[in-house]
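Right, chain A next:
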Amino acid sequence: MPVKENAVLEMKNIHKSFPGVRALDGVDFSLCEGEIHALMGENGAGKSTLIKVLTGVYEKDEGDIFLKGHDKAVAIRSPQDAQNLGISTVYQEITLCPNLTVAENMYIGRGKSKLTKWRKMNADADRILENLGIPAKANQQLSDCSIAVQQMVAIARAVDMDCKVLILDEPTSSLDESEVEKLFGLMKDLRARGVGIIFVTHFLDQVYEVCDKITVLRDGRLVGEYVIEDLPRVKLVAKMLGKELDDMEEIKDENQMYKGPDERVIEVEGLQSDAGIKPFDFYIKKGEVNGFTGLLGSGRSECVRAIFAADKVVAGTVKKNGKAVKITKPLDAMKNGIAYLPEDRKRDGIVGDLSVRDNIILAAQVLRGFFRPFSKAEANKFADEYIKLLEIKTASADTPIKSLSGGNQQKVILARWLLTHPEYLILDEPTRGIDIGTKIEIQKLVLKLASEGMSVTFISSETDEMLRTCSRLVVMRDRKVVGELSKDELTQSKVMETIAGGGME
Partner candidate 1 sequence: MAKKNTAAGNAAAGRKKLTESNLLLLITVVIFVVMYAGAMVFLQKGFLKPQTFFNILNANAALIITACGMSLVMITGGIDISVGGVVALVSMCCAVYLDYMGGNVFVSLLIALGIGLAFGVVQGYLVAYLDIQPFIVSLAGMFFARGMTTIVHTAPFNVENETFVALKNTRIYVPGMGTVNKLGKYVPAYVEIGVIIALLVVVVLFCALKWTKAGRNFYAVGGNRQSALMLGINVKRTRFLAQLLCGVLAGIGGYVYFLHVGSGSASHASGMEMNAIASSIIGGTLLTGGVGNIFGTFVGVLSLSTIQNIVSSIGLDQAWWTGITVAAMLCIFLIIQSVILRRRQ
Partner candidate 2 sequence: GGGGTETTAAPTEAAAAEDDATEAAAEDDAEEAAAPAADGELIRVGIINNDPNESGYRTANDADLKAMFTEENGYDASFAYSLKNDEQITAAQKFIQDEVDYLLLSAADTSGWDSVLQDAQDAGIGVILFDRTIDASEDLYLASIVSDMDKEGETAVNWLADQGLDEYNIIHIQGVMGSAAQQGRTGALDAKVAAEDNWNLVTQQTAEWNSEKAQQIVQSVIDAGTEFNVIYAENDDMAKGAVAALDKANISHGVGKDVIIMGFDCNKWALEELLAQNWNYDGQCNPFQASYIDEVIKKVESGEEITEKTIILEEKGFDATTITEEDVEKYGI
């Protein structure tokens, strides 16, 4: 029986180590009925690990878990156990089966019935999908849905379960604002019904919008549990980082802007890829930071992928420094000094089983050529340099990248591209899943690189982040470039207006 009054869940003195890492070190956590409890911490603080210990994905080294209605500590050995005990979870990486239909993904592994009643299941699923406004059909194969839809399906599944504890590990990282609103509505409903919700996110706004309590972790240790009113933003950030965050408002400094000649590094005309965007024109100047903005699915990623030739280019010309170049495959782009950090880290970014070191040197190595491998010493030097520079939390450079926390994986990929010393760096959602401290670091880094003459394209779902870093914004709608904003036009309202289609055109 949980010790605390009206607690549905209590975790006591949880320890968990991985080879070389102490991920959780005596963490206590308690969740009350009808509260939304934010779990906060830097990348690699141990949030996901805590959750996976709770749901039986990992076996804990030590500690006890108590649930309301159970006299003794409960033994949770598998997610199935957790589900049966009324704990439903949306994990950080989407964990659904791509080969099944949407409806099956919502209902598989649940319920007592031994048979699958397709008609009923599809009807139920369709109703839920419609209620939540998810643009998918129950009988559609999941892999045919976009990431955002898949994320929503995962949420729909978790929410639909008759649960006492709901866990959401960064569910909002690939959702747009309206979808986030919908999710919050749901969460509030459930709270009203007495469900305890654990909510992990790196968006502070969202925390203050829906949460009641905050538990902060740092380096696998518990920092403390706070009621939301007692912990203003700045203090929260300080607790998370273990230090004050210096000036997060104004980092764009006119004086530090690149002052070199005003030349266009990359210029594309009528570019079109087979991923389904309309032909577009685009240029970027030396030392400039620009961004693509638009709603989810508006084609921002497809645009930059076309520039990098990550998708098959079907039409258009590319000029580099005024000279026409032929870019038909990623290697061509890399040779022309373009680097691309993809948005789907798991699928397009990391090479899971390879070490952090190999992941860092990969692109530079490919550029250097098949017959000229880096020596061990060189590789180590590069790896150590960037692990330090970007403060990547890893047991060693030999650790396989897949055992890093999400945010740290992202940093490794960033390091990979920085190592190629590109002239033009494309960052597609580089801060997705990144903690607030690192986010600022990355933004600063981008601006610093730009001031040294690198051109950067920065894509983010957070408009204020874009406004802080970019000096020019390309606006997209329905897979078409519909406008461009710069200088004074760079305000939240103006951007929104353009995206919605009120302004220019």
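How were these picked? Simply put, all candidates are chains of the complex that A comes from, given by their letters.
Observations on the structure shown:
Methods note: a residue touches a chain if its C-beta (ideal position, glycine included) is under 8 Å from a C-beta of that chain, and two chains touch if they have at least 3 such contacts; residues count from 1.
Not measured: the values here are computed from a predicted model.
Chain contacts in this complex place chain A in touch with candidate 1, from the set 1 or 2. By the touch rule above, chain A contacts candidate 1 in their complex via residues 55, 57, 78-80, 82-84, 89, 91, 94-101, 104-105, 108-111, 113-116, 118, 133, 135-137, 139-141, 144, 149, 178, 295, 297, 477-478, 500-501.
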